[in-house]
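Take this structure first; my questions come after.
With one protein chain removed, the remaining protein chains of the complex are shown where they sit.
Each chain gets a letter, A and B, in the order it is written, and its residues are counted from 1.
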Amino acid sequence: MNAIIALSLFGISNLFLGFLNNRKILLPATLVFILIALGLNFADWNHEYYWFNNMLKTNNLSVNFVTIILLSTFLVVAISRSFGDDDEHSHPAEYYAILLFSAVGAIMMVTFENLIMLFVGLEILSVSMYVLTGSDKRSLRSNEAALKYFLMGSFATGILLFGVALVYGATSSFDIHGIAQGVAKAKEQMGGAYGPLLYSGVILIMVGLLFKISAAPFHFWTPDVYDGAPSIFTAFMSTVVKTAGVAATYRILSISFPSVYGLWGNPLVYIVCATLIIGNITAVYQQSFKRMLAYSSISHAGYLLITVLAKRPETNSSLLFYSLAYAIATITAFAVLMVVSEAQAKNGKADESFEALNGLANNNPLLAFSLTISMLSLAGIPLTAGFFGKFFVFSDAFSNPSSLFKWILVIAILMSTVGIYYYFKPIIAAYMKKGEVAKIELSPLYKFILILTTTLTILLGLAPDLVKNIF
Amino acid sequence: MIPFVFIAFIVLTVISACVVLWSNNVLYAAFSLLLTFFGIAALYVLVGADFIAITQLLVYVGGILVLLLFGVMLTNQNGNKENGKNDIIGTNTNRLIGFAVAFGLFALLFFTFAKANFVNIQSNLFESIETFSTTQNIGVLLMTDFVLPFEVSGVLLMATLIGAAYLSSKTKV
């Protein structure tokens, strides 16, 4: 909670800092702000508390999720390279401010206890992302992406809100624990079957949230939006928004609606299978690295949903570990993509295809190595954190006694194998194809971040217990 | 008498909404939107939510619709000319899918409300409206139980303001 207040204040401070002529101070200042918020977040450890009349609840699970979100924000800001210091077209102060505000929204989405807070947090996160998606005003793709995201996102929020209203009608409470009690009471009153109000409400809430994490068949906005937005904001979207969305979905489904598992479990099974299949198979056909990463994020949403579906006691730590591994690997991939695509820019437009990576290893060993480790992690190859992430998710699904999960597991494993194909394309291009990428100069902070994320991926791949014990 | 008024306002709202969708003239559409909002405000009154009705009038009609009209009138270059083609609706397959989705949503909502057990509807609602206003209660709740969403909406508005200001600022090409 204190992190929310702090981040809001810091967002405004960023705006004021933007008045100064010195742009170089913005990046370090924002990093410091995020670290302070992270510290305030840790102060809530082992301290379960309801804030402001049961609006928010901080407990260990939420502290962990907030840590992952703030860590991802930190990394994204660190690789943002000040949005071009000398470029008069960029407004770094506004970008950092909006990023901090969207972090506020994300934090609210993982700590909410009342559906109103879920809605407000979701809106803050979404509106900030609409703006940031369209922030490259000179690019037509960016404008198109922003408009698409805005229209479809507003629709999804509208559906979510309608679902909330229907659930309120069925249980007369906005508080998620109150809803759980209301559901139980409704069951008594109607003798086993729930009314259609509750059914529709749950489905609509789920649809609204699943849109945000781009699960199929609500994923159609993802490739165009991720592709059109500036890469740095795509990195933020595919990590923070997804983590917050999955955390929110898990929170509401596991606290309010565990007794109606049959209602939301069955559609979710089909959604998970569709997500995995569509995400992985379409990614195979992509020629652009950025678009491939967009489709891969769809498939990762599928894996995360498997463990939400499995409803085991270990789901908490599996979700957290997978989100962490996925966030770190994706940010590394985007970091490499950003520098390489700009270095290989053709006609002033950044080249985001796989060909731009040809021969990367010859002159840029650090970039190539980080790229390789992040791709291996996303594919789930042992020695990387992604392997253990997938392992924990799959063993959750395996432990669930229902036989349906065996089939889901088979599909997930098959799709993982398909995933190896397209995750290896960048590795092959970097190491084995002939091409020339000039030596790219990286700032010390950039190199530090690349080394940090790569080391963290390998470290978590060898000793996952380091963080799993905490989770 | 009351049910008759209720149905009249529903008809008004729906017809105005249809005009908004299918009219070829943007100005006609904007004014029909005005009528739609009025109708919805009236429906709010009939349900007993007086504060929401006033807010609807103030915010939607007085704020948003006025802005919309400004935008339409300042940028409408075709004036009163009729545009025969409507480019928005699109090809036949898209129309079919659109119909299917809309129909599905309608069916969902219809069955939900038809089968729902609506309880707690006060039978003396229309009598009690005159003596009982929701405004004070909402005000108190907003400052006590629901103060956090109220304040955090400020962050949302801030982000929106920054975004709007940034997106509409002049770009040096």
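The definition used in the following text is that a contact is a pair of C-beta atoms (placed from the backbone, for glycine too) under 8 Å apart; a residue touches a chain by one contact, two chains touch by 3 or more.
Simple rule for what comes next: contacts and distances are computed from a predicted model.
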| item | value |
| --- | --- |
| UniProt protein name of the chain not shown, from "Endospore germination permease", "NADH-quinone oxidoreductase subunit M", "Cobalamin biosynthesis protein CobW" or "Carbamoyl phosphate synthase small chain" | "NADH-quinone oxidoreductase subunit M" |
| Contact set of the excluded chain (shown chains only) | A |
| Chain not shown: contacting residue from A:30, A:377 or A:416 | A:416 |
| Candidates A:31, A:255, A:383 or A:411 - the one touching the absent chain | A:383 |
| Selected from A:46, A:347, A:403 or A:469 as touching the chain missing from the view | A:469 |
| Residue touching the undisplayed chain, where the options are A:90, A:172 or A:395 | A:395 |
| Hidden partner interface residues of chain A, rising order | 314, 317, 376, 381-383, 387-388, 394-395, 398-399, 409, 413, 416-417, 420-421, 424, 428, 431-433, 463-465, 468-469 |
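Operating definition for what follows: only the chains that are shown with their structure count from here on.
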| item | value |
| --- | --- |
| Interchain centroid distance [CA atoms averaged], chain A/chain B, Å | 32 |
| Complex interface listing, chain A residues touching chain B | 4, 8, 11-12, 15, 51-53, 55-56, 88-89, 91, 94, 97-98, 101-102, 104-105, 108, 114, 116-117, 120-121, 123-124, 127-128, 130-131, 134-135, 137-138, 166, 169, 172, 190, 195-197, 199-200 |
| For the chain B and chain A complex, residues of the former touching the latter | 108-109, 111-112, 115-118, 120, 144-149, 152-153, 155-156, 158-160, 162-163, 166-167, 171-173 |
